[in-house]
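As you look at this complex, bear in mind that one protein chain is not there, while each of the others sits in place.
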Amino acid sequence: MNRSTYIVAAVVVLLFALSWVLHTLAMSGEADGVTRAFMVTMAAFLTLAIYSFLYKDNAFYKLAEHLYVGVSAAYWMCQGFWSTIVGNLIPRLSEGASNFFQQPYQASSWNVAYWIPVILGIMLLMRLTKNYGWMSRWPLALIVGTTAGLNFVRYLRSDFIVQVSSTFVPLLGDKELHPWLGFGAFVSNLDLSATGQLAALATNWVVFLGVICGIVYFFFSKEHTGVFGRASRVGIWILMITFGASFGYTVMGRISLLVGRITFLFRDWLGLIS
Amino acid sequence: MQTFEKLMKLDRRWVYLLLIIVCVWSYIADFTVPILVEPEVRSIHSFIDSLPEGDIVMIAIDYDPNNLAELHPMTYAMVEHCWRNKVKTIFTSLSQNGPGMCDQALRDLTDSMALDREYNGVEYKGREIVNGIDYCFLGYKPYFAIVILGMGQDFRLPFPTDYYGTPLDSIPMMKGVINYGQCACVIDISGGNITDAWISYGQGRFGFPLALGLTGVMTAQYYPYLGSGQVFGIMGGLLGAAQYEELADNPGRAKDGMRVQLFAHMVIILFIVMGNVGYFASRRRLKQEGRA
Amino acid sequence: MKHKLMIGVLFVLFGMSSLWAQTEPVEADSAVVDSTELYPAPVSHLRATDKPNDHGHAIVVEWETSADDGGGKNNVVLYQVFRSMSFDGPFDSVGTAPAGEGRFEDIGSKDRSSSSFIPDDTDLFYQIDAVTADPAIRTPSDILDPVQSSGQWFNTGRVPVLVAVLIFGLLTGIFVTSAKRGRELYVRPIGGIEAVDDAIGRATEMGRPILYVLGLGTAADVATIASFTILSRVAKRVAEYQTELIVPTYDPIVMSVAQEVVKSSYFDAGRPEDYKEECVFFVTQSQFAYVAAVNGIMLREFPATNVYMGKFYAESLLLAETGSLAGSIQISGTDEIAQIPFFIVACDYTLIGEELYAASAYLGREPKLLGSLKAQDWAKAAVVVLAIVGLVAANFGWLEFPTLFRVID
Partner (left out) sequence: MRRQIPFALVFIFGIFMVFQYFVPHETSEWAYEFLLDWIIVIGIFALALGIWSLFKVSVEKIKLGKEGAKYSYLTLVGLYLMVAFGFTQQTGGSLGFGYFVWIVLCSACIVALMRLRAVSDSGAKRMWGMVSLVTLVAAVLVAIFDDAWAFFLYTPEGLQNSMFRTFFDYVMMPILATMFSLLAFYIASAAYRAFRARNVLASLLLIAALLVMSRFNPFIPGAEYVAKASNWLMNVPNLAAQRAIVIGIGLGIVATALKVILGIERGYMGKG
């Protein structure tokens, strides 16, 4: 710790105190004004502490980071305990325990099955012991097996069958707006406007070929040479265009988040704008 | 040439500094930026602008507080535009938390309508907006598809009374207004699947002109309806709202938001361009050196 | 019938107001004379069946619309469906269908205590009212013969999925056995994976640790499972080179699995004594607190290489930018499509989507894993072929073809 560190710390403490006092005065007469003034100051301090990381890693960031880690871990633990253990599990395990937690007991002849996850949960905790660590693999097997089975069919449906069938689009005529009535009709109805027939068809072609080339890029067991290589090349181009576009598209949302914090600092904390 | 290399290897903290300065400045400063208006928004504005005094527009406020930031500005800009032109409005809310949104907008807009304003060079005297004469708020009913169908027969079917409990028959502006037939158009401002019902059950069956106000993420999937003519205009997200505000010459929250967005985007683009200029310049130098 | 009338009067769907009801009798008086003419024709050909492919507790009611719906007096606004447990009633309103519709699905709850409970294997009686704009003016249908609901043991709507499961399982079986028999299988190089070994070597040279981030997935997420396989490979190399490994985790189960994985990799590398359990640790189950902590690690421990494999959300760019600030080589892979652009921009190597899954097979070089990769490729080839066939079908009027792929839930 050198002198400048102390000076910075002192300035921060002073500003913190000043903000606390000013906010307390502004909130005088309200219930818990002192506490709330402290908390608003705290929130502003933590916001600035995180932003200071943009300059470089520093004591304030470390402070906020470590506090946040501890508080959030405990937050989720409390939530989990009250909502799952007390809210869901206890009312099915024992009447006495549910009475203790003031939860309505849910009687059912199948309640005994709820001891299984309790036993499995305890088996998971066995990992902390030296000799019974192997037990923790059982609950893990249950979780992984169940979700693997779940994923297997559900992704086959949503990411495979549904997606494949949605590539079946008309490339010569549009089903709803410009149905395929034969070549003569196609030529005589030719509509070159931006929302017209040709534009719709061009869109369908680009989508169709894009999907095919994209899939070709993801072939692993065939060398990407010749026609195959060229298609895979087009595939990666389309992927890159898409990634660039969605990067550019996301910027707007991220700036909105920043605006949210600016609003907090300048309106709620400093009161500079209304 | 050294400067070009500097352009390429600028410390990222300069990027951060400039970005925060520009964002804060454009957020606090009070000025407006031009907004690029797309035809699908312009068509909504010119439709409403061309309506004669006394015509009725139906506006469906079908969004919840979580879409407020994007959709509320549309409601504000559009309703004020109607009222300034002495066009009457009927409101409904087919989303559960919609009435709260509508209520808030009505209160704010009634206040601002009391003031004299000048839009697009036309002077508008402030006037009092009266419930039942300038607007009628029907309220919320569940099962939006059936409500939309019911209103196609008669507004009084799903809504015997308005939101405040007054029977529709005793509301002056609702005299002779039976169903969509007496409305110039319907404008649905929605953050969810109610839009689909308005298109298929409403526009599909009753054929009224329909325009949409949507959240940014939803917008892309509704463009086909614009092409097929089922919808005569679309406003997408904050961007769409800002365009309407621009057309109505009534800058509000959306234009404020777009101001920050525009300048922040320009800062990022500026840095990208700088990096590339530096990159190409230094590459040329390397090539020249290699030749020498 | 008395009940029916009462329900008709209390018909709440359109929230009759008392005021409107008061004005009603005046109009009704004048209409009393020819009131019979106001009543619409009843619906006909009523039939009810158990809803197929479900768990029971649901009935499908179908009818032919009233003659006065879309024609005749054209005054039907909607149909109201009533259900009873006995022929004599009481009948309860269970829902409505708009005019023009001839079908209603009466889907009840399976929960006995619920008010919308429909018992299975019990006689149910249905009746439909054709209702006009005035809810009091309505014509009921005949009461339908009893019908029973029941659950099915096979969902025929999901046959396409079953076929896909069988075909895919078969393909995998064929290629895995043929790979086990020692058939050589080609796998194209995957940039990001080739880089892993170099990156570990670099870390060793620099004497700096390697940071491995498993993302926010749970141990059951397939992306995390693929990441475990890559981790085991990385950990083995790390053990061989005697470099330091840091694995901060977001999910406690992921933590315990990762500990197991790293431990056995050290064992495989013949250096079980070098394994320290603290190298894999839990941070917190809060997205941004986790990011804050990992960012801190990056700027304090200065890892030579950061590997991000698994499920990532908004934090992808926060991690990758901080990592590049710390000057680390970064290798990433995720199946979260929205985050791939950020990894591509900020990392040195990125595994795009499926490449993450292929990487685990590629790394292991185990014939069984490579065999399943081959099966995946065949499935992709099938997609291309099907897409072309479907295209021809869509354009030349073979409309049955796309319906083969329709999954009904």
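A few points about this structure:
In order of appearance the chains are A, B and C, and numbering begins at 1 in each one.
Please note the rule applied: a contact is a pair of C-beta atoms (placed from the backbone, for glycine too) under 8 Å apart; a residue touches a chain by one contact, two chains touch by 3 or more.
None of these values were measured; they are calculated from a predicted model.
Contacts of the undrawn chain with the visible chains, over the full complex, involve A, B, C. Only one of the listed residues, B:33, B:51 or B:281, touches the absent chain: B:33.
For the chain missing from the display, the contacting residue among A:9, A:107, A:150 or A:198 is A:150, taking the whole complex into account. Contact with the undisplayed chain is limited, among C:59, C:118, C:317 or C:331, to C:317. Touch with the chain omitted from the figure is made, among C:61, C:253, C:298 or C:391, by C:253. The residue touching the chain not shown here, chosen from C:63, C:91, C:104 or C:342, is C:342. Counting the whole complex, the residues of chain A in touch with the unshown chain are 31-32, 35, 39-40, 42-44, 46-47, 50-51, 53-54, 62-89, 100-102, 110, 113-114, 116-118, 120-122, 124-125, 127-128, 134, 137-156, 158-160, 163-164, 166-167, 194, 203, 206-211, 213-215, 217-218, 235-251, 254-255, 257-258, 260-261, 264. Contact residues of chain B toward the unshown chain are 10, 12, 15-16, 19-20, 23, 33-36, 38, 220, 223, 239, 258, 261-262, 264-269, 271-272, 274-276, 279-280. Although one chain is not drawn, its touching partners on chain C can still be listed: residues 53-56, 110, 120, 151-155, 158, 161-162, 165, 168-169, 172, 176, 218-220, 222, 224-226, 228-229, 231-233, 235-236, 251-253, 255-257, 260-261, 263-265, 268, 278, 281-289, 291-292, 300, 314, 317-318, 320-322, 324, 335, 337, 340, 342, 344-346, 352-354, 356-358, 360, 364, 368-369, 372-373, 375-376, 379-380, 383.
Going forward, only the chains that are shown with their structure count from here on.
With chains as nodes and touching pairs as edges, the resulting graph is complete, every pair of chains being joined.
Judged by contacting C-beta pairs, the busier of the interfaces A-C and B-C is A-C. Residue positions of chain C touching 2 or more other chains: none.
For chain A, residues touching at least two other chains: there are none. The residues of chain C lying in touch with chain B in their complex are 13-17, 19-20, 23, 77-78, 96, 98-99, 133, 325.
Note for the complex: chain C touches chain A at residues 158, 160-161, 164-165, 168, 185-188, 190, 218-222, 225, 253, 256-257, 259-260, 283-286, 288-289, 292-293, 295-296, 299-300, 338, 340-342, 344-345, 352-355, 358, 362, 370, 373-374, 376-377, 379-381, 383-384, 386-387, 390-391, 393-397, 401-402, 405-407. Only residues 54-55, 176-177, 195, 200, 251-252, 255-256, 258-259, 262-263, 266, 272-273 of chain A touch chain B when the two sit together in their complex.
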